[in-house]
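In this view, the complex is presented without one of its protein chains, the others remaining in place.
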C-alpha cells in the first residue's frame, strides 16, 4: 500500500461493487477519521473506509442492497479492494504480503426473497 | 485559601528535593501572581461553563458529533463475527443479522416475524463484537387459517437455516421457533 491509494479511492472501489448500497460509517471509521485528521494523515481514513498500515488492515463499513447473498457481495468487496491495493503497489519492493480486508456490514435492505 | 502545594515549598523534609528559587522576596510576589492566575482560570471556567459558554468547553457541534457517533453505533448494535469468506473476515451488525432472519421468516406463507434473538460463541475480540451465532430464537405470528402449526414451524426453521447457510455460510445452528401470536391474513 502506498500513499497513492487513499481511503477516498477505496471508497469508490467499494461502492462500485454490485450489491453495495453504499458506505455506512460506523464507530470504527468515526474514530479513525478523527484520529487521522489529528495526525495529519488525511488519506488514511474517510468515513466508511479506514486504512491501518500498522496492522495492514483495510476496514470498510457498508450497507448492502438486495440480491446476491451477503457473503458473495462481501467477498467481491474484499477482492476488489485487494486488486486496488495490488495495482497501486505494483513494482514496489516488499509489498508482496497481502493486506487484510475486513468488511463490517452495517445494514442489509432486504435479502431478495419474495414476500407473501 | 492555601495552595495545595504551599506546604511542600516550605519543605517537608521528605521526598524528592524540590529546588528553591534563589531570591525569596521578588518570588513571593511572582508566586502570588502565579496563584492568582491559576485561581482566576478556575473561576473563569466555573462561571463560563455554568453560563453554557463554549469558550471553556467543547463546542455544541463537537459535543453532538460525539453523541451521534455513539448513538449510531448503538443503533447498529454490536457486530457479529461471521465465518470468513475466502478473501477475508467480515462481521454483520446485529441489526443486519436480524434483517436476514426476518426476511427468511416472512417468506413462509402465513407467517410474520416478530423478534429474533441469538446465542453466540466466544468472540475473537474487539469493540462490542459477538462471536459466531450457534442458536437463533424466532418469535413469530402465524395466520389463523394455518392448519398444521408444527408444519408451519418446521417450514420457518427450514427457511431460516437455508437463508443463513446461503447468505452467511452459517451451518451447525439450532433454530427455535416460538409461535406467540395469531393474525388474520
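We call the chains A and B, going by the order they appear; numbering starts again at 1 in every chain.
We adopt the following convention: a contact is a pair of C-beta atoms (placed from the backbone, for glycine too) under 8 Å apart; a residue touches a chain by one contact, two chains touch by 3 or more.
Criterion: contacts and distances are computed from a predicted model.
Peer 1: With one chain of the assembly withheld, which option in "Sigma-70 family RNA polymerase sigma factor", "Polyamine ABC transporter permease", "4Fe-4S dicluster domain-containing protein" or "Cytochrome c oxidase subunit 1" matches that chain's UniProt protein name?
Peer 2: Protein name of the absent chain (UniProt record): "Sigma-70 family RNA polymerase sigma factor".
Peer 1: Pick out which of B:30, B:162 or B:182 touches the chain that's been left out of the picture.
Peer 2: For the chain that is not drawn, the touching residue is B:30.
Peer 1: Since one chain has been left out of the picture, which residues of chain B touch it in the full complex?
Peer 2: 5, 8, 15-16, 18-19, 21, 26-27, 30-31, 33-34, 37-38, 40-45, 48-49, 53-59, 62-63, 65-67, 69-71, 73-74, 127-128
Going forward, only the chains that are shown with their structure count from here on.
Peer 1: Could you state the distance in Å from the CA-based centre of chain A to that of chain B?
Peer 2: Taking the average C-alpha coordinate of chain A and of chain B, the gap between them is 21 Å.
Peer 1: With touch defined as at the start, can you tell me which chain A residues reach chain B in the complex?
Peer 2: Counting only chain A, the residues touching chain B are 25-28, 30-31, 64, 69-71, 74-75, 78-79, 82, 100-111, 113-116.
Peer 1: Given the complex with chain A, which residues does chain B contribute to the contact?
Peer 2: Residues in contact with chain A: 69-70, 72-73, 76, 79, 82, 85-93, 95-96, 99-100, 103-104, 106-110, 127, 163, 166-169.
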